[in-house]
Every structure is written in structure tokens, then in C-alpha cells.
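Supplied in C-alpha cells, the structure appears directly below.
Only a single protein chain was left out; the remaining protein chains are all shown in position.
Per-chain residue numbering starts at 1, and chain names A, B and C are given in the order in which the chains are listed.
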């Protein structure tokens, strides 16, 4: 459903070309300083316009319509809306019959009996990650730890010095590229996470897979762990470097989590994003009205690599999960 | 928390060396034929005793104590318990001070202020997957689709003909191996999954990461998708092979899910399991009482590769997710 | 929290004198005809202006900002907002120190450490029932049964012919009156409600007590049942009058519910509303800053009997409960 969390609850609404997208956040602590300006730096990180992203830009101006008074959160739900602006709805009329490969057009139409809003992907649009980022800004004020996500691969290439050329090349060829985002959370206390079903990995992966275009997630050594022996992967506990009490795993191949519970070591995970589905090349797909294969040119201007815009979104969902876990902690 | 699901709800309880482990399943349809014998074939698939698994065996006898009358489910919650038997609690006394590498001993103790049951990992034991398998048996009776999971890699090796030698070798060396399980669900209708937060991948990954020892999950092309171009990864819709109406993706690199919603193609995902943490070799870890590094010999007999026992557990959580999604579908 | 429901989920936000109040409704069936005009008849029933209600009126214009396209619901969450207008914020400045008797001013300030929005009761205002009524309009389109609520008592008087005089009298005296609303739902199928905790009465009372000013609820014979003998209260099953199969209770003293499950007879319950807390007379209360008792004249113009405006609110929460129960029904 469109809500996530038990005590710190986030609800997302809106459609790409409808009047607005927005978010309602319940369980926000009273007394946090909050104004619309606070959202801007994270919103800018998600914004398009840079190399490899679409030149189409939205205004992305947050408007707080509930839960803030005199510059502080009141304790009541915080609601933030973003008017939709720069839309070219005419571009999307043919989608009902000719679903775009890799998009949710077809499944949305099946699920909602053809009543889905097809314009720009409707409720399945990447535009919905904008209110998610807004929720993340508030979550970051409430959650423990310092969250930092960044792109570590584009098109399989970890060397950043080569990315500009790759993006330009893909753009010239009318193609697109995927990427991998790594997220790291430092400074979490040991003990977050709830057995049996609400392990830290369970909640983070749940939230991460709600971001459009994710194909996989791995923690610590991840898929490589499955190829290691126990003596290689096992992680002796050692004394914390900072002289604190307790123990920490020395190699952190488990990514900061043991048995679903934070160990006090940094939580580290990687998220695989597919290449942008909308490409400038002609593609084959099915015309549902005729039952024939047709050639489709997806109209509009699109990101060459939308993964460039996702690190702040990964941070947002991470903060949302951690804010809820921290709020539920007894 | 220890419950999962909105309408088909599964709650797990128990500790490895306590009186019993069990499961309560709410939202079970009335009138399903069900008896204790029905659980046995899946329970046997999880059982130890085969090559690469521990020779320690439990009786694993399910006892239905609620929700079944005259051989059918009644509509009331189904409760199934398994008495714990073959336990050697004395083996675990030193764990409080000397946490086993890779285990939850340390985090459990931090989280629960030292009151956790340390014997056999307590509530964090793999023993808890037994009631999960029982819940899966019931879920399979209620969910759409045919679910089949199998081990596709051990220690990085996809060729099954080499597995016996690898398991014997690891056993001789007192070491352990990880593995990768692939799960495939055929015959699902298009349209399952709920935006924004309850995508099919979100729910499946949530449930899968509750299984102890999981390090990663990927759908369809998974992490490889991040290294493909859009023209490679994109998936033209074609007519279904069986002559049905509608459309299906031709390559299924998205693993049966678009925009978080089932597309009608098989749902395919892979799960990375770490090597067994308990190995026969001596390991270094921290003695919390002295603050010194010590050499630990983990007592007891353990799986060389516990991933061998997990395909049926992956099937169980998959069935639980699909039963709930199907029950919630409007 | 500010959300209610498992599959048909309603979330309320806003504060009396903030920018807007609103509602997000998840789980709305796709394809329902819906436009802003549809909300107006129920909104008018809640509106003030009639005898016994405050002359202060708001514009109460709904704006749908998500979930509707081409005149039909899309399947995505429906969001409806109401701008706040006719506010006199200056009236409320003294509330922080001198809490109004019968209002939530004091508890809100304690709960939210003084950061609550005090203007007009903030999030605790009766204004929040406006988005609730909007949610009810959509719920009525999805729920089984015909819901009708009406005021059956004012100030203890069941004879409607005397109400005008009583209201005028109370108004002249600067006083206020309470009332009792009866709600009746005809045409429900037998079998709605979920044991053990989600009985029909449990869910209805949960929702009803979220309406400000409710002091009690009773079903069927209600409190009188506690004063009857079993032979008086027991209700023989008889054949349904309409010739349908099955059985119905003949007297319906259980109010349409047996064991928490609808019986097929009309669901009938009564709700007690307190008299309006804001009265024109001077009242005693505590000045928190001085610790002294002071005389308070609550400023503003208020309902003599706000219960007059509540039948449509009771209908709304009833519809919300029934829409969710119907959506969850297997």
C-alpha cells in the first residue's frame, strides 16, 4: 500500500501529470525546526538537468500544508505537496494501446482495469520519488546515524573518470545506462531491528524496492558472500576502535547487521538500478488493439542514466526506515 | 516484529532450546483440507541429515492446536507447534561472554540487555524456519502460482556434479560453504502488488531477509541489469504463448515484475546465502569479560552448507507473500 | 495514529487554522465515478449556519489532487484537500496559558511539549471532521448496505417538536446542549467482522470515538440489555421476511451483530455527544502561568449544539469501517 512504517508513518500520493504529488508523514516528533527551505538541498540532488539527465525540469517547490506552526513541527501529521507543472500530456495518448517496454503502463492497466492515469506513468512515475525525498528530509532529523549514498558504478564501470564519456556515448546512440548505488550509515547504535520479520535488511530492502527501477540489493559482502568459505566470511569480534565498550565485527562483511539487528558497525548496502527504460531508439512492442508487433518511438526527453538521480532517494528511504526503527525501540 | 502480512498474517514464536517453536496463521480460508501429515514433505526438505548438513536431527513433528476441525480449516487462526527435543544446552554456556563470529549472540544480548536466551541462538536460531515452513504449507494452498526454489550454486559453483566433492572437502577442512537459491513462480496473474510501498519485490525481499543468513536478493537480470544498456535490458511486449489475451515481456529480464506489479511472466529471483557461521575450525573473537581476543572452538555439529536446506524456506516465504497479496486483491 | 483501515485506508491531516485540512484514501477501487461535486451534499449536511449552529461558515470546497482522472478513480490514492479560510487566529492567543475547559488545549500542549498549534484547537479541531466526511463519500461508494444516521435526542429530549425552543433557550442563556445520534445500516450481508479483535462493534466504536465530543456508544438494546434477563433479551432466529434463505434474529436487540459478526439484521447503534464545550458564559479555569483560578470568556461564535452537525460524520466513519471490512473479506 501507499503507507510505510509503524510509528513513523509515511504515505505517498499523486500522479505524474495530475494536479500534485505529495506526502503525509505521521509520527513526526513535535518541536523539530522545519521550513520549506529545508527540503531544497536534497530536492536539488534529485533534480534533473545535469549531464546524463533529462533537460526537462520541474519547479519542485514544496508547500507544507499541515503539521508546522511558527517554524516547528507541531506533532500533528506533516503534509507536503508539490504542484505538477511542466507536463506535456499529449505525449502519452497512445500508451493505452501500445505499452512502453520496461514501463508499468501495461500492468497498471491490467491492475486497475484501464482506469489508471496513463500520462507519464501516472502513479508509477519516478516523479513520486520527489515526495519520498521530502519525507527523507524529515526522517533524517529524527533517525540515528549519518546516511550517505553515492553512485559507485555506471554501466558496470566503477571508474568515475570514464563516466562522462560513457554518458555522452549512450546519449549519442539514443541508448541508456544503469548503475549501482552504495549506501553507508555510520554511527548507528547496536540493537536496531526486530526479529523475526522486521530485520534491518527486511525493512531496508522493502523500502528500497519501492523506488522505481531497482533490480537487486545486497548487504556487506552480498552475493560474493555466497562464494566465500566460512573461514573467509566469518568476522571476529574486536574491541571498538573508539575505545567504547562492547564489540564490533572486524571486517564488516555482514554490512553492519547480524541476525537482522544492527551490530554497531556501519550498515553498508548496494542497490542495482536498471538502465532507463525510455530510450531515444525505436523499439518493438505489442499493439494491444491489433495484437500486432509495432515499432515504438517513445516520445519526450529522458534521463540517459536515471541512477544518477537516485542516491538521495536511497538515502531518503533509509532514513525513513531508521526513523521508524528508532521510534519503535523500547 | 514477529508478524507478517495484512490479511493472511503469520506470527512466529519460540526459541531454539525452549519448550517449543510455533506459528499462528490468521486469515486462513475456511474449508481447506489440512492435517499434520500435510506438513511432512516440506518439513523433510528442510531436515538435516543429508550430505553437507548436520547429523543432529530433531523430530520436527507438527502439532496443530487450533483452527482445524474434522480435517478442514475452520476459519479461526491455525496454530502449529513443534516441541523442541534434541538439545544440548550445556554447549552454549560460554556464549554470553564470548560471542560466536557471524552469529546474533552479541546483538541479541545488546538488544535485550542480556536477557536473551543464548542457547542455540535462542529466537535467532535457524530452528525458527521450521514453523515458517509450516506456514508456507498452508500459504501454498491459498496462493496463486506454482512456486519452485532450488539451489543453483554452492561456493560459487553452478555445476551440481562438483558439489559433493566440494562439500566433502569443506567438511574435511572444518570449513563451510555458501550458496545461491533461485526461486521461480509460474502461473501468477498479472496485477499483483501494491504501489507505492508494497511492490512485489518489496514484500518478497522483506520476507526473504527474515530468513537467517541471507546477504542479497535480485530479480530477473538483477545486478547484471545495472551493467546493461537500455536497448539490451528493455523487454518488448509480445503475445502470450498460450494464446491468451494480453501481453507478456519476451525476455523477462525484469523477473516477472514491472513497476512493482506482476506482469504475468514468471517471477524469478535469486537469494544469496552466506556460508555457515559455525565452523569446526578454531576462530578468533573477543572475550567481553576480559576485553581480550581469544580462540574459540564452536562446539556442536553443524551444517557444512546450510543453504542446502533453504530452498523450501524460500518457497515458504514466497507463498506467504503471495497468499497475502492475493487475499488483499480487490 | 492518523490512519485507519487495513485495505481501505484513510489518513487525515491538517490543523484548524493552518493552510489546509485534507485526507488521503488508499485502497479506493479503480473506476468509481468521482468528481468534486459528489462531496457537496454530505458536506452541506455538516455545514454550520442552521439554528443551533455557529453563524461562522467556511467555504468547505473540496479539491481532488490525486487519484482521479477523466472523472473516475484511477486506483491510486485519492487525496482531497480543503483550504482553510475564515479564521480569526488572534482569538486564540491566550489559550497556551489558560486552557479552555472541555477542550484539548491542555493535553495537546502536554503531549507535544507546547509545540502544538493552539489556534482553533489545531489538529484537535472539529474542522478535521470535514475531510472525514469526504472520505465517507468515497467509502459509501464502496461499502455494502445503506447507512443512515440522524439525531434522536437533544438535551435528553426525543420529541423533535421541542428542539427549536430548547436551542433558542440555550442560546439565550449562553449555554449549550448535547445530543444522541442513532445510526442504522440496512442491507448488510451476514458474515462481516473478524474475530477476535476486529468485531464489527470494535471497529465501529474505534472509528466513532475518533469523532470529537463522543462520550459513549451502544449497540441494539445497549445499556438496557444489562438490565434485562436472558429470556427478555434473547432473540429467537426466524426466517427472513423477504423470503431469502437463512435466519435472522427477530427482535434485533443485539443491533445486527452476533459474536462480533453481522447477522444480516440491520446494524443499529447510538452515539452520545457531549454539549458544546465553548459556551458564551464566563467559566472558571486555571491560569497555568500564575497557578491561579481565573474567569474565562471563550471568544468566538460557536454551535449551541454541535451534535446537530454530526450525523453525517457518524455515517462517514461507519462507511469507512464497512468499506474496509468488505475489502478484506475473503
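Quick note on the criterion: contacts are C-beta pairs under 8 Å (C-beta built on N, C-alpha and C of every residue); 3 or more make two chains touch, one makes a residue touch a chain.
Worth saying up front: this structure is predicted, and the values here are computed from it rather than measured.
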In the full complex, displayed partners of the excluded chain: A, B, C
Hidden partner chain, touching residue among A:62, A:121, A:136 or A:195: A:195
Which residue of C:217, C:267 or C:322 touches the chain not shown here: C:217
Given C:33, C:55, C:85 or C:156, the one touching the chain that is not displayed: C:156
Chain C residues touching the omitted chain (full complex): 1-4, 6, 12, 99, 101-104, 106-108, 110-111, 121, 123-124, 128, 153, 155-156, 170, 175-180, 190-191, 193-199, 201-203, 205-210, 212, 214-223, 225-239, 246-247, 249, 254-255, 258-264, 272-279, 281, 283-286, 288, 291, 293, 307
Touching residues (missing chain, whole complex) on chain A: 6-7, 27, 29, 76, 195, 327-328, 330
Chain B residues that touch the omitted chain in the full complex: 1-3, 7, 9, 11-15, 18-22, 24, 26-27, 30-31, 63-69, 72-79, 81, 108, 111-117, 119, 122-123
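In this text, only the chains that are shown with their structure count from here on.
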When chain A is superposed on chain C by its C-alpha atoms, the rotation angle in degrees, nearest 5: 180
For chain A paired with chain C, centre-to-centre distance based on mean C-alpha positions, whole Å: 38
Chain A, residues touching no fewer than two other chains: 1-3, 12, 108, 111, 123
